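Every protein chain but one is kept in place in this view of the complex.
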Amino acid sequence: MAADHQKLRVATTSLAGCFGCHMSLLDIDERLLELLERIELDRSPLTDVKRVGPCDLGIVEGGLCNAENVHVLREFRRNCRVLLAIGACAVNGGLPAQRNHLDVRDCLQTVYLTGAGIRRGFIPNDPELPLPLDRVHPLHDVVKVDYFLPGCPPPADAIWKFLNDLLAGRTPTLGHGLIHYD
Amino acid sequence: MSRDLSAILAKYEQDPLRLVQILRSVVAEDGYVSKETITAIAERLALPRGRVEGVAGFYAFLPTEDVGRYRVLFSDNVTDRMAGSVELRERMQEAFGVRLGEVSRDGLVSIGTTSCTGLCDQGPAMLINGRAIPRLTRARVGAISAMIHGRAPIETWPLNLFEVHSNVLRKDALLSTPLEPGAAIDAALARGPESTIEEVKRSTLRGRGGAGFSTGSKWELCRAAPGEARYVVCNADEGEPGTFKDRALLADYADLVFEGMTVAAFAIGAKRGFLYLRAEYPFLLEPLEATLADRRRRGLLGEAIRGVAGFDFDIEIHVGAGAYVCGEESALIESLEGKRGIPRNRPPYPVTHGYRQAPTIVNNVETLALAAMVVRHGHQWLRARGAGKSAGTKLMSVSGDVERPGVYELPFGVTVREVLEAAGARSVQAVQVGGPSGTLLSPSELGRRLMFDDVPTAGAFMVFDDSRDILQVLENFATFFAHESCGFCTPCRVGTALQRRMASALAKGFGTRRDVKDLARVARVMRASSHCGLGATAGNVALDALEKFRPAFDRRLGTLEVMPTFDLDRSLAPAREVAGRDDEQAHLRREEER
Partner (left out) sequence: MEPAADAHDPRTFTMDGRDVPFEAGQTVLRAALAAGRYVPHLCYHPEFDPHGSCKLCTVKLNGRTVASCTTLARAGDEVESDTPELQELRRNLVQFLFVEGNHFCPSCERSGSCTLQAVAYDLGVMAEHFSPFFPDRPIDASHPDVLLDFNRCILCELCVRASAEVDGKHVFALSGRGAQKHLIVNAESGRLADTRLAVEDKAMDVCPVGVILRKRRGFLVPIGERKYDQRSIREIATANAGSSARPPAAREP
């Protein structure tokens, strides 16, 4: 995906994640300026653009815990030539997937009906609210993912190395100290 | 409160090596092995409790929870399914209001499935409290359900329900040459042990269980191995789906099989032998015990056989407890020793370190029968038939889409087409030779020969006509391997589980190109790194199907590289239910293909 003159268009989003991976991306500090020389951002929490357009690279943080996550991921897959799953949640479900051994009905009932301090609770039924899936899934369960960058979050140096490799058209490689699952 | 175990423990001499038999007896009386009983057995046998629990937890027919007064297990081979087992099972589940594997609320009955019960020529079949019932029809299942409702003890059920036919449809040298009981023993005595082994070697007899190792060499290695005690084991754990020829041999030719074991014992110098009988053949147990008793009476077993001082040999029947992997010889020995049926690290092989670490031969039922004939009639008897390095005949278990399913004795080298013609097959789409671990053949391969050098087989021969769905065949076999993996090694334990998931997704239309690639990838991992033959062959059918029946896959695949291998919309159902929603946003449609 090396394009010499034109800037590459990159979109980012956080699904069932905590935005920690985005924070780690910002942690590349002054290298951000260098990065912005080479890319321009499409949809991203950093631009507040709400819909994703045709992009060279989509960076997705977080796993899939509800219907909206699935819609957004599909939109990214349709629009991005290359899709990167970033962080533990996108790669394997991560912490949100720790609910996977629970019945989602019990979760909703506990949260909205029977939990401590709830009186006259009800489970919201507004169509605006995305319904949770019965299980949290990593991205590759639902769409084709081209690259994975693990970590919770991946260290800024790992993100920098990974993006540099990608932008230069190389297969990204991380040596000891940069691959981290925690 | 723990039950009185005295009688059972006395019967098995409180011997930890007989733990599987002890647990089987508990299940026969109680229906399952309770926590308290496990503790009591462990105490009485001076075994760690976890060890006893682990053994019970390994075998399919040693449940550790209540499975109801009647435990119904439908045989789930693909041939049972082709004969309508799923519909019969679902009707029965409906009649008792139970889901698959669940016990009815009144504790009366549970309905589940089990791996192939070796009645493919007369399926669909079921096991009920361990007893086999073949040829299931709506009427039979209706009658069975009525007797369960009426709580009639199984001992009072009509005997014809349990009748199993031998279905031997073609006899060649092995099945048509008479052999007087004792004649092969006399021939062996006349030759002496060394030349008995030499005769077997010269016959070029190779093991009929599939691996094809030279029987004579195996005996020779065992005889030469250092050690006091030696053992002969007859492997009658005929678990490969689609195989039932040993069932027929043990039903109609038990004398010949025991004769072979006795000759083998003479050749290697063994005093004890075991027949490891698969649990699915309980109907053979009494007749086999009767044959053994008869042979003891006639001086063909016991002390000083044929009056020869020092020629002492006897045979004990060990009944399995539901584990395909125990057909692997070292796993079988572990099971004989009352343990989980985990294949051992080899070498050393059983011929030097087998039962109780003593030199042991493990031979297939058919191999031992043939060995008896070779010792009696000479090596030329075997070599008169066959082809190439595959001397003699082979018993084939033919089932599936044929007019005349049953056991056929045919010379090695016979073509697939000849077998199909003999059994009456039309519109053949595929033939699975050697069972799920064997070879899946396409119609272009019907000229291939059944023999060690071309298409090797332990005897299974399942035919699928052009109305069958190859992906459902694959799913059935993948489910079998996932159920039967012993779980010892990573590649087989996880690989068979992954293979089942992917095969199931493909069969249900949720498969993707990634699944197709991963099926092959997983099969290669299993083949390269599995601990034993089960894992090494568990991916064969997937690789064969991908190579020879690719259109069957392509027809089902979407154009997307990846799509969810599960039903996304259904995964919203629980939340829809508690939120009381059914609006458009509460659903996830399948993505448009592009």
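Labels A and B are assigned to the chains in the order they are written; within every chain, residues are numbered from 1.
Here, contacts are C-beta pairs under 8 Å (C-beta built on N, C-alpha and C of every residue); 3 or more make two chains touch, one makes a residue touch a chain.
Keep in mind that what you see is a predicted model, and the values were worked out from it rather than measured.
Colleague: Looking at the whole complex, which of B:198, B:252, B:518 or B:577 touches the chain that is not displayed?
Modeller: Of the listed residues, the one touching the omitted chain is B:518.
Colleague: Thinking of the whole complex, not just what is shown, which of B:170, B:394, B:531 or B:581 touches the missing chain?
Modeller: Of these options, the touching residue for the absent chain is B:531.
Colleague: Could I get the residues of subunit A that touch the absent chain, sorted low to high?
Modeller: On the subunit A side, contact with the omitted chain comes from 85, 88, 91-95, 97-98, 100-101, 135, 137-138, 140-141, 145, 147-150, 152, 173-174, 176-177, 179-182.
Colleague: At which residues does subunit B meet the chain that is not included here?
Modeller: Looking at subunit B, the ones touching the missing chain are residues 35-36, 38-39, 48-51, 53-54, 56-58, 323, 340, 345, 482-491, 493-498, 501, 518, 521-522, 525, 528-531, 565.
In this text, only the chains that are shown with their structure count from here on.
Colleague: Roughly how many whole angstrom separate the Cα centroids of subunit A and subunit B?
Modeller: Result: the chain centres lie 48 Å from each other.
Colleague: Can you check the complex and tell me which residues of subunit A touch subunit B?
Modeller: By the definition above, subunit A touches subunit B via 67, 70, 74, 78, 103-105, 108-109, 123-125, 127-128, 130-135, 137, 140-145.
Colleague: Which subunit B residues qualify as touching subunit A in the complex?
Modeller: Residues in contact with subunit A: 514, 560-566, 568, 571-581, 583-588, 591, 594.
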